[in-house]
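Inspection log for the structure reproduced underneath, given as structure tokens.
One protein chain omitted, others in place.
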Amino acid sequence: MKNSSPSLWKATLAVVWKDLTAELRSRELLTSMLVFALLVILIFNFALELDARARANITAGVLWVTFTFAGTLGLNRSMAVEKDRGCLDGLLLAPVDRAAIYLGKALSNWVFLLIVAGIVLPVYSLLYNTNLFQPGLILVILLASEGYIAVGTLLASMAVQARTRDILLPILLFPVVIPVLVAAVKASSGFLEGLGWVDVSTWVNLLIVYDVIFTAVSFMVFDFVVEE
Amino acid sequence: MDTPANTIHYFFAGYAVIFGSILIYIINLIGRFMPSSLAQS
Partner (left out) sequence: MGQKPKALTILDWITGILFITAILGVFFYAPLEAVMGWVQKVFYFHVAAGWTGMLGFLVSAVAGVLYLVKKDPRWDRIGFAGVEIGMVFMLICIITGSIWARPIWNTWWTWDPRLTTATIMELIYAAYLLLRQGVEEPDRRARFGAVYAIIGFISVPLTFLSIRIFRTIHPVVIGSNDPGAAGAFDMTPRMMQVFMFSLVAFSFIFADILWHRIRLGALADHVEQKKIQLQTWGE
């Protein structure tokens, strides 16, 4: 058994590599996520009239709504592509552990979301003349996006197999990730307002707890979602 | 000693909701039960 199938880690990396090279060639996922994210920020600019004073409090909220929406778009697309081109079946037939498929898809989705965040942050800083590159905020983005993607990858792989798949993912995902969003918004605004570690640590801890629990559970139940 | 606030209308509304909802749900269950038992025979 061990000799015939590649190790979990190798298989995971292979899935990630496949996704990244495919994306490098087509660029459709990242461009649509990015354009969408920038549009959301643009709409918020007019909807909330983001002036200099209001901005400090609202920035965290706007950022997380942007990431959440762009994330759903990316997750849906990433799993739908697998389903439509029959890649999911191909992957499932491959002699690798199903866990590797989950880990690989989650990792590549995470990378995509982080790339979007990595472009949105400087653009936002530039547009509104603030500096979002603070270590605290980056830590929050890493932690929160991990939890979001861990659940999102699992739920997206269910949603794409349903009849109502295009509308199903946000409905399934949003009520479950509310703790992530609450904690991420509070922690981000805390760091942006320059509060000390003591005030923010509760939220960071909550994010870590969520990440650990939901990554573990999603990892365990993914097998049942793709089983045929 | 103050007399209790007059909140009897809210009391009636509350229990109307409780009984009403349970009743509607049970009627709904029966409604779903009957056609399927008919279809079976």
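Here the chain labels run A and B in written order, and each chain numbers its own residues starting at 1.
Everything that follows uses one rule, which is that a residue touches a chain if its C-beta (ideal position, glycine included) is under 8 Å from a C-beta of that chain, and two chains touch if they have at least 3 such contacts.
No experiment lies behind these values; they were computed from the predicted model shown.
Visitor: Hey, which of A:Val16, A:Leu29, A:Ile141 or A:Leu168 is the one touching the hidden chain?
Guide: Hidden-chain contact among the options goes to A:Leu168.
Visitor: Which residue numbers on subunit B touch the omitted chain?
Guide: Against the missing chain, subunit B presents residues 1-2, 4-8, 10-11, 13-15, 17-18, 21-22, 25-26, 29, 32-33, 36-37, 39-40.
Visitor: Please output the residues of subunit A touching the missing chain, sorted low to high.
Guide: 151, 154-155, 158-159, 161-165, 168, 171-172, 175-179, 182-183, 186, 202-203, 206, 209-210, 213-214, 217-218, 221, 224-225, 227
Going forward, only the chains that are shown with their structure count from here on.
Visitor: Would you kindly tell me how far, in whole Å, the mean C-alpha position of subunit B lies from that of subunit A?
Guide: The separation of the two C-alpha centroids amounts to 42 Å.
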